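Got a structure here, written out as structure tokens. Questions coming.
Yeah, one chain of the complex is gone here, protein chain that is, but the others are all in their spots.
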Amino acid sequence: MAAAPWSHRLRTVGGRSAHALLLAVFIVFTALPFGWMLITAFKAETDLYNPHNNPFWFNEPPTLKSWQYVFEKTPFLRWFLNTMVVGVAVVVITLALAVPAAYALARFLGRWGEQLGIGIFLVYLVPPTLLFIPMSLVISQLGLQNTLWSLIVVYPTITVPFSTWLLMGFFKSIPPELEEQARIDGYSRLAAFRKVMLPLALPGIVTVVIFSFTLSAQEFVYAVTFLTSTSVKTVSVGVPADMVRGDIFDWGPLMGSAFLASFPIAVLYYFALDRFIQGFTAAGALR
Amino acid sequence: MATVELVGVRKHFGSVRAVDGVDLTAQEGEFLVLLGPSGCGKTTLLRMIAGLERPTAGEIRFDGQVVNHLPPRARRVAMVFQSYALYPHMSVFDNIAFPLRAVRMPRERLRERVEWAAKMFGIAHLLQRKPRELSGGERQRVALARAMVREPTVFLLDEPLSNLDAKLRASARDELKGLQRRIGITTIYVTHDQVEALGMGDRIVVMNQGRVQQVGTPQEVYEQPANTFVATFLGSPPMNLLHHPRAGVVIGFRPEHFLPKEVQARDHAEADLVTFPFRVKRVEYLGADRLLYGTIEGPELQEKTAIIAKLPFTMPVAVGPGEVGPFAVPRRALCFFDPETGERVAEPPRPLSALGLERGEPPGTGGS
Partner (left out) sequence: MAVAQPRAAVEGALPRGTLWLERASLLGSVMLAPALIYIVAFVAFPFGFALYLSMTDATVGNPYGSWVGLRNFVEIVQSPTFLRTLKNTFVFTVVSQLLILILAKVLALALYRDFRGKGLVTFLILLPWAAPISLTTIGWLWIFHARFSIIDWALRQLGLLGPNENMFWLGRPSLAMAAVIAVHVWRLLPFATVLLLAGLTAIPRDVLDQAEVDGAGFWRKLFQIQLPLLLPILSVAVLFGTIFTFTDMTVVYVLTRGGPFDMTQVLASLAFFKGIHGGNLSVGAAISLFLFPLLLIAAVVILRLARRAEVT
């Protein structure tokens, strides 16, 4: 072998380990809190609260005590159930509002629809922290304060604009000839939409379902504003607000429930991420 | 079966006049071809007949009944799009069955009909496939089967062959025409390909800029073009146009009629020929034919007009590049056009003999 390939190979080997090291550092940064949550949740209290122990090591045998506590002594399961109920309801409302709106904007309203579509996307930029005070009055006027309904009614303000935008792009990517063909084949516009467009937009609809559900599960600001009773809270507000008794933090159960609630949501979110990102890149108009 | 009648049909998109006043009738069982360059309005016209677009003005009648306000499903038309528009999420069977399901046909009859249509187009073995698993030719057949399965009144085709490769296109043309003859269904066919138009159409409607330029049989539009647009749009290479200012006329003749005088003299009497001095610039070999590019020069002519002669490969050429030779056109093959309007005129305002085009002299040098 000549010298050149040798040095080249050395360089690629060096490059590869540098690459691996770089990624490792980033992973430690991004995944550290999750790892630390998991370890904490399995540790015995006496192990945890000894500042001389190596925190990343089980100095005493791992225990399920924290988990037992989460399921038996806290309303975690109740919160989990609440989260599911709110999530499913928000998904249903979001689909009912966003799917027809997106289709109308994509197909029926021409240039005007294009402008309106961008306008609706901009609504997504309005954060809960701008509206939570008047919204709390609206909710109390509707008599919904401190109920799951308050979240079900309000969360679509976040999910509908983004979902409409996302689906609009989806419908636009389906050739209009397909629904025209369906209309010629003997169907009304609505039937063509139902039988041809909806099935073809299924990947987009799945994305919207995941997005709306995870967003409902993640939301904190409206939940902490509207809900006061422990029994009606969702996990993302119940765990940080109600698992702390006064100033006493039970770190084991706290970390256990935080991990248990956040990890599945993260996994779910991961599956919709590619298309979700497409929504943002389309907003930057990089079609 | 139905006649389709268009009366003063217009379609404006904002300030663009896509279709600008069209009157047209497709007779029962006729194969009518809409031919024109892209953007001439032929597809918009087809879409209005299908009910996908509403005319801005005018009436569309099926069998005498105005259908302007009816959605496509009430018109019972069938249409094949350029892209075939097969439903990607359905099998071939479901694609073909789709129009039948719209009228809630009972399951047994539906199956029979689908199988009948599939057999007619030789795709019975593909019924369980999805469109993405088919070749271009197979997709086209599925689209045709879907269009035919419920016996439509009018059959609309929008460039259905343009996605096929050249070889397949020739056989598909043949099959399509044969099918139309057999079923005898009123067919309106949109294309920008003159070979398809001339080969398949009972009549051809040549369109440009939203207006009908000429309606006629293939022979009529080819041999007696109504204006210079039709003359140059049809034919490959297009008709030669020679502007003769003194005569106040544009003289048109097809490249294949513009042959060496000695060749023409064999079939035609001298008096039936009009002769031009042709300066050959370049010769192009195209297999069966040879194209001679050159000019006809004369002080009477506006400028050195570029002229093409098309000679069968078997015909000897005595003139080489750079040389001038006498080329002749049979008098019958000449067309005359008004230089202002481009419309065809029956005869030149002054007899040809007065233009020095009689005796093979350069125009304008002799005669008067």
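A and B are the chain letters, set down in written order, and residue numbers restart from 1 in every chain.
We adopt the following convention: contacts are C-beta pairs under 8 Å (C-beta built on N, C-alpha and C of every residue); 3 or more make two chains touch, one makes a residue touch a chain.
Worth saying up front: this structure is predicted, and the values here are computed from it rather than measured.
Undergrad: In the full complex, which of A:L144, A:I174, A:L198 or A:V221 touches the chain missing from this view?
TA: Here the residue in touch with the unshown chain is A:V221.
Undergrad: Which of these, A:P75, A:P156, A:G169 or A:G204, touches the one chain of the complex that we don't see?
TA: Hidden-chain contact among the options goes to A:P156.
Undergrad: Tell me which of B:K11, B:R47, B:R75 or B:H244 is the one touching the absent chain.
TA: Reading the full complex, the residue touching the unseen chain is B:R75.
Undergrad: Considering the whole complex rather than only what is displayed, give the residues of chain A touching the chain that is not shown.
TA: Counting over the whole complex, chain A touches the hidden chain at residues 19, 22-23, 26-27, 29-34, 36-37, 40, 48-49, 51, 54-56, 96-98, 100-101, 103-105, 107-109, 113, 116, 118, 120-123, 125-127, 129-138, 140, 153-154, 156-157, 160-161, 164, 188-190, 214, 217-218, 220-221, 224-225, 235-237, 239-240, 249, 251, 254-255, 258, 261-263, 265-267, 269-270, 273, 277-278, 280-281, 283-287.
Undergrad: In the full complex, which residues of chain B touch the absent chain?
TA: Interface with the chain not displayed, on the chain B side: 1-2, 62-63, 65, 67, 69-71, 73-77, 153-154.
We adopt the following convention: only the chains that are shown with their structure count from here on.
Undergrad: Can you list the residues on chain B that touch chain A in the complex?
TA: Touching chain A from chain B are residues 50-52, 71-73, 76-79, 81, 83, 85, 87-89, 98-99, 102-103, 146, 150.
Undergrad: What residues of chain A sit close enough to touch chain B in their complex?
TA: 175, 177-178, 180-189, 191, 195-196, 199-200
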